[in-house]
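Only one protein chain is missing; all other protein chains are in place.
Showing chain A:
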Amino acid sequence: MSVVAPATPAAGAPSSPAPGASQPSATPAARRPARRRRPQVGSYVTMLLATVVLAAPLLWMVLASLKTPSELYQVPLQWLPHQPTLDNYAQAAQTVPLGRLLANSIGLTIVGAGLKVVLGLCCAYALVFLDFPFKRLVFGLVIATLMIPPQITIIPNYTLVAGLGWLNTYQGILVPGLASAFGTFLFRQHFLTLPASILEAAELDGAGHWRRLWRFVVPMSTPTLAAVALVSVVTEWNDYLWPFLVIDDPSKMTLPVGLTLLQNIDGMTSWGVLLAATVVVTLPILLVFLILQRRLVAGLTAGAVTG
């Protein structure tokens, strides 16, 4: 009996292993699936609906990019392309150096997001685990920078970057983007919740700060790390206004900037071409997401178990 009882809740509710450690809860845990079943159908329908609504624009975008111009501008509207064609992609690639833009975007995103994560980690570690004078003031200032809208720092930064001769360079795009306190902020909030005992034990074992940061704090922070990495990758990849100002040489442009080139051609919007390029902008980041997402979910469940 006692062997069967714990087995059922484990199969019914995947999230029960953590409380399963406390044996007395066998009865409520066994009752839970029955209670849950009724709302589950409704939940599934709602969720399915939500997923469709969320994904519909993306689907529509992909479909439209595969249509011919006559199909796009057809009344009444045509749902599926008759003969899916890649003409729009070809035309987009002819108008702007698509491959080059893709490479630029990927490179800048990797370097930029990587630097942001490392900077955020170091800064947050110092703010939480180290003692130094004016610590609160420093953190207050770091938080305050979050409140400053980026578009108002843009013009002074533009003069600064221009003065350095960094217009139309990669560092001109990259460096100003590093001034983001978002990572520091999230890391700090998470570090405050870490068990002090583990770090004290590490300290007793003679681990220095550097080791403690990379061997103990970072592995204990995977969900936050994944979250910050995702946010950084997305902001870097999506950044539009700043690269748009700094770069006018097509060979140094990023994808979102290249998109505006397509938007302005011939004075008329060629939706098919624009949407095809939009697919090219979106696909790589989705790929990154699907890779990171597994870590994120694993991190989340790991967090649930330790918490």
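Following the convention adopted for this analysis, a residue touches a chain if its C-beta (ideal position, glycine included) is under 8 Å from a C-beta of that chain, and two chains touch if they have at least 3 such contacts; residues count from 1.
Everything that follows uses one rule, which is that contacts and distances are computed from a predicted model.
A.B. asks: Determine which name in "Sugar ABC transporter permease", "Heme chaperone HemW", "Electron transfer flavoprotein subunit beta/FixA family protein" or "Elongation factor 4" the UniProt entry assigns to the undisplayed chain of the complex.
C.D. replies: Per the UniProt record, the undisplayed chain of the complex is "Sugar ABC transporter permease".
A.B. asks: Write down which of A:L80, A:I152 or A:A196 is the residue touching the left-out chain.
C.D. replies: A:I152
A.B. asks: So one chain is hidden, and I want to know which residue out of A:L178, A:L194, A:V218 or A:L261 touches that hidden chain in the complete assembly.
C.D. replies: Of these options, the touching residue for the absent chain is A:L178.
A.B. asks: Mind pulling the chain A residues that touch the left-out chain?
C.D. replies: Residues 14-16, 18-19, 22, 25, 28-29, 32, 35-36, 39-40, 43-44, 46-47, 50-52, 54-55, 57-58, 60-61, 64, 72-77, 119-120, 122-123, 125-127, 130-133, 135-136, 138-157, 159-160, 175-176, 178-179, 181, 184, 189, 192, 203-209, 223, 227, 234, 237-238, 240-241, 256, 259, 263, 269, 271, 274-275, 278, 281-282, 285-286, 288-290, 293, 296-297, 300-301, 303-304, 307 of chain A touch the chain that is not shown.
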